[in-house]
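Structure record follows, encoded as structure tokens.
Just one protein chain is left out here, and the rest sit where they should.
Up next is subunit A:
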Amino acid sequence: MDVRTAEDMRAGDHACAVPVSDEGLWELTSRFLARGLSVGEKVVYFDDGTSERVLDRLTEDRMPVAGALRSGQLQVVPADVTRGAFRSPVADVRSLLHSYVDGSVAQGWSGLRMTGQLSYGAGSPGGVPLSDYDRALDEVVVERGLTALCLYDHTRYTDAQIEHMRGVHREELDAPAAYDDGLLRITQTGRNSARLAGEADHSNRPMIHRIIGEALDRALRAADSDTDIELNLASLRFLDVAGAVALVHAAEEFPSMHRLVLSDVRPAVLRVLDRCGAPFAAQLVVREARAHGAGGGS
């Protein structure tokens, strides 16, 4: 079985992925969808109560979400339609997928890529196994060259369902994390940079310290390396006081040539950092997240 990343998927690819956490799920979904938006494909997300978090993550990843929704390039299929598909005969779903592909080509998009929250189908509400729908999807992928990512997360699928669906896919995507405890996910984004997603509190506090220490160690060993250690906090929704103090102290203990850069910091996290002395730490740079929300990636 090949192992690629979400960005590598091209027209005619159909892969599955098993995210270890919700943060991992949002990350994979966003990376997969963002690639489609970047290459001019029509991008469809089949919602089942998860689209808000997916759109948030796309925005945090600096994708122009509002514009893409307005232009129709990004389409969120409502949860009732998603669920309705799994109560319909497989042939109907195949026709529905054909119509999506043909429609997007007619609209001038370079292709179609789709993913979504399809766990409703795992319970076989229409008496048809999820793998039957997946086989139909696979046929359409081959016939029409669409790109499909099937996500089986541990929160919404049982281990047995995951293993079964894994078995029917030719390819599984990998989404490695430096750390993921289901609450906080840390991914390495470069030699001196990492991204934090989720919530940092008393239960996972030592991990942040470790990740900074390791990044600093790498930077010090590589003479030509950048002197900034960057942590992207765009998706860090909560940071407790001790975590904020730890970041401030870490920066203060840096060698004088190096700086700790916190980028895309959300307002709530920024307030905690301010209350913990961040503005007075000379080697700490805090960059606010650009305002987003209704305006999308403006």
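Simple rule for what comes next: a contact is a pair of C-beta atoms (placed from the backbone, for glycine too) under 8 Å apart; a residue touches a chain by one contact, two chains touch by 3 or more; residues count from 1.
To be clear about the criterion, contacts and distances are computed from a predicted model.
Protein name for the hidden chain, per its UniProt entry and selected from "Ferredoxin", "Anti-sigma regulatory factor (Ser/Thr protein kinase)", "Beta-ketoacyl synthase-like protein" or "ABC transporter permease": "Anti-sigma regulatory factor (Ser/Thr protein kinase)". Residue in contact with the omitted chain (choice from A:39, A:183 or A:220): A:183.
For the chain left out of this panel, the touching residue among A:81, A:222 or A:268 is A:268. Across A:132, A:172 or A:240, the single residue that touches the chain missing here is A:240. In the full complex, subunit A makes contact with the omitted chain through residues 183, 199, 201-203, 238, 240-242, 245-246, 249, 252, 267-268, 271-272, 275-277, 280-281.
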